[in-house]
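Our next item is chain A:
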Amino acid sequence: MKILRNSALLLIVGFMAWMMIHLYGQYESRDALNPVAEYYAVNGPEETGAANLVTSIVVTYRGLDTLGEVTILFLTAAIIGLLLRTEKGSRKKSVRESSEFLSTASGILIPVITLIGIYIFMNGHLTPGGGFQGGAVLASSFILVLLAISNKRIGHRLLDYTEAISGISFILLGILGILLAGGFLDNRILPLGNFGTLFSAGAIPVIYSLIGLKVGAELSNVILELNQIQGEEEEL
Partner candidate 1 sequence: MKIFELENISMAAGFLLLMVGIWGIISQRNIIKMIISFSIVDTSIHLLLVSIGYIRNRTAPIIGEGVTKTDAATQITDPVPQALVLTAIVIGVGITALLLTYSLKLYRHNRSLEINHFNSLKW
Partner candidate 2 sequence: MNIFPRIVFVLLGLFIVLNWGLIMAGIIRKIIARLGMRRGIKVFQPYINLIKNYSIRSQLSHGVMFYLGPVFRLSGGVGIFLFMPLIYGSDYWSNFSFTGDLILITYFMFFGMLGMALGAGEGGHPYSAIGISRGLAQFTAIEVPMTLAILSIAIQYQTLSISEIVAAQQGGIQNWTMVTNPLATIAAMLSFLGAMGHSPFNVVMAPQENPVGPPTEYHGTFLGVLQTNRAILHVIEAVLYMNLFFGGASNWGVLIIKTFLIYFWSVFVGMVFPRFRVDQSIPWFLKIPLVIGIAAIVVFII
């Protein structure tokens, strides 16, 4: 019976593979950029002032995607909160003694990791990396905070505020783009500055920092929500 089932499923995979082979068969190695990419390559640095073209695309040209993406993380955190929320709405406080070693280590590590994270998203327009990566690093530092300190309420509020403020600022900057420049999320509301320096590329570093903060807060929130599961739910 199991063999029968598996061979039937294999057959499905086979058919899917057959479909994908059609795609693969059509693929030919590229030797030039297509017009859109070429536009980015030629005009991107001029228009956005960012050295990292991926960043310029992510933050400005496809900024709406990024907004959506940030929203998805936001949603995820909210949904996890909703899903794991206990019926009474109050979470049991888990009081766990932090080990001496952990608190000492985190005392040193947290500032370092946070700084790395901030560095990554601040320099997103120049070097590889940016808001997402930096955000992830920030989140890891937050995990350390979580392990180190026992009062999580403060952390939670902080996260919420960071998340909300960075998110709203992101949108406000986007709207400023409509009002002051060419359209929603246009980075030229700030001077483009000297190409290749930290304070260049208009609003990109600002936006990317906000994204970084928001992503960091959101990822941290996800972790926090997961951490707070107490398993006391007696639902149907």
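Convention: a contact is a pair of C-beta atoms (placed from the backbone, for glycine too) under 8 Å apart; a residue touches a chain by one contact, two chains touch by 3 or more; residues count from 1.
How were these picked? Simply put, all candidates are chains of the complex that A comes from, given by their letters.
If you're wondering where the values come from, they're calculated on a predicted model, not measured in any experiment.
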Complex partner of chain A (touching, any copy) among 1 or 2: 1
Interfacial residue positions of chain A with respect to candidate 1 in the complex: 6, 9-10, 12-13, 16-17, 20-21, 23-24, 27, 29-34, 36-38, 40-42, 44-46, 51-54, 57-58, 61-62, 65-66, 68-69, 72-73, 75-76, 79-80, 83-84, 126-128, 132, 195-196, 215, 222, 226, 229, 231, 233, 235-236
